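With one protein chain removed, the remaining protein chains of the complex are shown where they sit.
Lettered A and B in written order, each chain numbered from 1.
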Amino acid sequence: MTQSNRLDGGQIDRNTSLSFRFDGRSYTAHPGDTLASALLANDVRLIGRSFKYHRPRGLLTVGSEEPNGIVELRTGARKEPNTRATTIEMFDGLEAHSQNRWPSLKFDALAVNDLFSNFLSAGFYYKTFMWPAAFWEKLYEPMIRRAAGLGSLSMEADPDEYDKGFRHCDLLIIGAGPAGLMAALTAGRAGADVILADEDFTLGGRLNSETMALDDQNASDWAAQAVAELSSLPNVRLMPRTTVIGAFDHGIYGAVERTGDHLATLPEGKPRQILWRIYTQKALLCAGATERPIAFENNDRPGIMMASALRTYANRFAVTASQRVAIFTNNDDGHRTAADLHAKGVKIAAVVDVREDAPTNYDYEVLQGAQVVNTKGRHGLSFVEVAMPDGSTRTLDCGALGVSGGWNPNVHLTCHQRGRPVWDEALAAFVPGADLPVGLSVAGAANGVMSTHGALHSGAEGAVKALDLTSTPPDLPEAEDAPVTQKPFWYVQGCKRAWVDQQNDVTVKDVKLSYQEGFRSVEHLKRYTTLGMATDQGKTSNITGLAIMAEVAGKSIPEVGTTIFRPPYTPVPIATFAGRMKGQEFHPTRLTPSHYWAKERGAVFVEVGNWLRAQWFPLPGETHWRQSVDREVRQTRASVGVCDCTTLGKIDVQGTDAAEFLNRVYANAFAKLAVGKTRYGLMLREDGMVMDDGTAARMAEDHFVVTTTTANAVSVYRHMEFVRQCLFPDMDVQLISTTEAWAQYAVAGPNSRKLLQKIVDPEFDLSNEAFPFMACGNVTVCGGLRARLFRISFSGELAYEIAVPSRYGDALMRRLMTEGEEFDVIPYGTEALGVMRVEKGHAAGNELNGTTTALNLGLGKMVSKKKDSIGSVLSEREALVEPDVLRLVGIKPLQPEEKITAGGHLMNTDGPVDAAHDQGYVTSAVYSPILNSNIGLGLVKNGAERLGEKMRLVSPLTDLTVDVELVSAHFVDPEGERLRA
Amino acid sequence: MHDLVAITALGGPEPRVDTIGGVTCTEVPHIALASVAARMGKESKSTKTLAKLIDAPTPEIGRWTGATVSAFWAGSDQWMVEAPFDTHEDLAAQVEAAMGDAASVTEQTDGWVRFDLNGDNIPAVLELLCQLDLRKVSEGSAARCSIHHIGCFVLCRTAENYSIYGPRSSAGSLHHAIVTAMRSAL
Partner (left out) sequence: MIINHPLLGPRDASEFTYLGDATLINRPDWQAENASEAFYEYGYVRDNPAGEHQELWYHEAGDRSWLVVTRNTLTHEISKVELARDVARARGRSK
């Protein structure tokens, strides 16, 4: 078939032919076409099946408001369901499929639904599939979903890339029709930073659809010339193919730029779409207006379209939906379509005008005071029946019917911050109200100014007012300035099946039914009938629905009111919202300085926050992680092991008040800590719960190095800044994070000193006397590299932490391994670290869970009562210090091989297993290769007094019961002899 | 002299260089950094001493100044001093000596990874990365911002030459973000 519906003219490139496929058949098109215009050119009128009744549907509109022409675009992983054919820019090789039909578009088995339409009216599903409830999820919903008119997903990952970006401007102009172009010229020539965004791929809006003149130019030529001038201005940024989807607080707008949707294949590295956040001083909405249909019997047949859409297809795309067209209108604009089509050689069957006094001075027949009362034709329109004012009926043969019920200003963005539009009696339409988003104003048809002259004028004026321009605005071109003449007319009385919302299959009858059944507020009407709830968000249907509701309720339309418009203006792919934040890039990955070395060693990594940490280091022959972890624990406790602890937060605290500052943020005292010493610090929240723990090393009188847990590094820093700036603003204390600056390694085990003596330069004495437990200091290593040494231990062994500038971390780790060969040194990961700290009874993340106090953790005595510190007052609250509060204990199964489960609860040996008899819970559980037993830590009511008691550990979810004994949490070296050795 | 061999933040022995569409992104490890935070009540003394140290006016809010040794604004009464690593590996010690009791000085050299962007049309790359109002970014600007959830400093040296500092541990993610944006925008 060769584009039998092509006309002359238009803004398409006839020198180039593009081929595309629809439902497997090949067609041709030209650059400048949309999929919709190309289908019409090829006389394809039937494009889809309706949502509920599976009625044949064609195109209704020519823009993003399209409810019917919904297709699946592309194939394979790039398949995209529910795209509007009217917005798909043609490219060579485009492939699209109709959706919601089986087995084929022409013969759709579920069209049988249409025969049962009496049963499928509004609320049908709610009423019918209510009971039994269990059937809903398993049977009804899948069935309805299969039958309902949605496309299907590819179920494959989207292979395309999406970006997010940020732009700033003085004036964002939304829409590049006559008002938007004139506003951009005005602001652009005045030197303002302007962004002009339009969802279309050709800027100009309705100017590209009309045959009228601006001065002595074609409207579309004037638009092209304006665009050319604007693109030459360095302060104006044109953004075609960009939909402004929402107006957000303080002048921020969201916009989706379709950078790659019009390309057959994306160039390497280029995004398919970009989600822009546009920061504006001012914004001007020039979004135009949308023509609204009239509801009448069988008004959804393919070939029945908006009159203005027929005009655009003819003038811009050089396509007619049929060679014989009728028009049904209540206003003068419908006649423009007839005149333009007539001029292009299309036969006008007649213009049916509901107005008795409709103008008749045309070259075609006008039926005054007449109404279209029915339509006929299988899979497409073949004739319409017209009721004449004298009661007679006329039949008009036509392949297409253009319908015009007047125009609705596109007020959507004006309502995104709950502004309400107001009713304009003269236009019989809602126009923007006074309560606009801050910085937004409205011009042109979006503001109810419907003539071309009016649009140009209000665009220029809008720019001048928004920016307080003092320069003279450019002269306006001469343009038509016709008033709106119409007779409000919403639907033809007496019709049985007249569609209001074609995408969701809502009829006039459904709206009336909603009223009868008591769903009378617009919000109820919407939800009961689903009016306006499809992907088109009711752009062509909402106002008609309101008008019908108003009539049956005996109210005026403004009394009925509108529903709220919310972003996005048109549907946005989820992938666009995700942008680059997917898969591995979902969050930044933080690597430790020994990461590459650990990878070489075959380490298994675990995510800790954004960090990747080595979890264990398997050796050849080790087939289970426990083998690796048990070995790492045994070898560390027997000789020496090294663990990368760079991830611990490190905060440099300096200033003459540094010690007093730490006194306030830690529950225990720091003022008297000697230079060269380190102290464990317990940090509380103001409510008395433990926030974090760590160490503070006093490097100088006015200089501490504080560590935090890995997980809380950011929040502790934030908290310390709060204390510094908001609570004690005159303290002389300065904070800065140094977490990343130093590679820090724990060297633990009885041979750790011997190993470090080979690393640390000989002038530094590491003997127990010179550098005792909890000592700290600056040293040099490997012949002069500056380093910090701390004698602190998490494992309970003789241990140190040594820190060097991060760039040398990799080299230091390698050096520790080679120098440690004589001691059979091993690296150990977070798993062995965890085992050793449980063996030693150190509380960690599992115990510092936000609900535990110092008393719970056995650290109650650390909370100093002699000084002001965060959390000390509220930690004394009655309920937190009752005798039977939870206390940290060790837990050992009576049978060592029986596994303990973290999260399991502890019950007395006898009595019921329920919440009322709960005695506490297990926080951490590991296997100790030193004790050859499973062990755990837990919080038990009055636990400190119950050591030796037998209990039941239960996990009803996993059907687990283990007999356990409460023991001291310090399983290994309870006296601390090792770490002081 | 110690015998430990440094690696770059991206993990290689040599800095990484990527050129896409006329813009080059270079990893710059040969930079030493030290933070300077004025002690309470010694803000003006700090400002004067720092100016002497960098031989230029101490940078105002959102600016950088200096030449071989330079500084950029990092917060209220807080700056970051930059100098060539090869000659100033002990920068923190040098700055501390210069500042005396006027300020707290902390070594920051390996807290950061630096990528330099050279070429035309760098704003087209940056607008995909950060929320800064690039109309206000010009020679001498130094602004902190978030790039793909990574806290960074963006310094404009000249219109064709920018430096981005990000936390060293996130070097790989930051590099990926920058190079991806270069491919997308250029």
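Throughout what follows, a contact is a pair of C-beta atoms (placed from the backbone, for glycine too) under 8 Å apart; a residue touches a chain by one contact, two chains touch by 3 or more.
Bear in mind that the values here come from a model prediction, so they are computed numbers and not experimental data.
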Contact with the hidden chain (one of A:686, A:819 or A:918): A:686
Omitted-chain contact residue, chosen from A:104, A:360, A:395 or A:725: A:725
Listed residues A:279, A:515, A:596 or A:764, member touching the removed chain: A:279
Residues from subunit A at the interface with the omitted partner, ascending: 248-252, 277, 279, 438, 657, 660, 686-687, 714, 718, 721-722, 725-731, 868, 872-874, 876-877
Subunit B residues that touch the omitted chain in the full complex: 61-62, 74-76, 78, 131, 133, 143-146, 151
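By definition in this document, only the chains that are shown with their structure count from here on.
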Cα-centroid distance, subunit A relative to subunit B, in whole angstrom: 32
Complex interface listing, subunit B residues touching subunit A: 1-9, 11, 29, 35, 37-41, 78, 90, 103-104, 106-112, 127-128, 130-135, 148-150, 167-174, 176-177, 180-181, 183-184
Sites on subunit A touched by subunit B in the complex: 161, 163-168, 193, 268-271, 274, 277, 279, 580-581, 585, 587-593, 595-596, 610-611, 646, 652, 654-657, 702-703, 730-734, 736-743, 780-786, 804-808, 810-812, 815
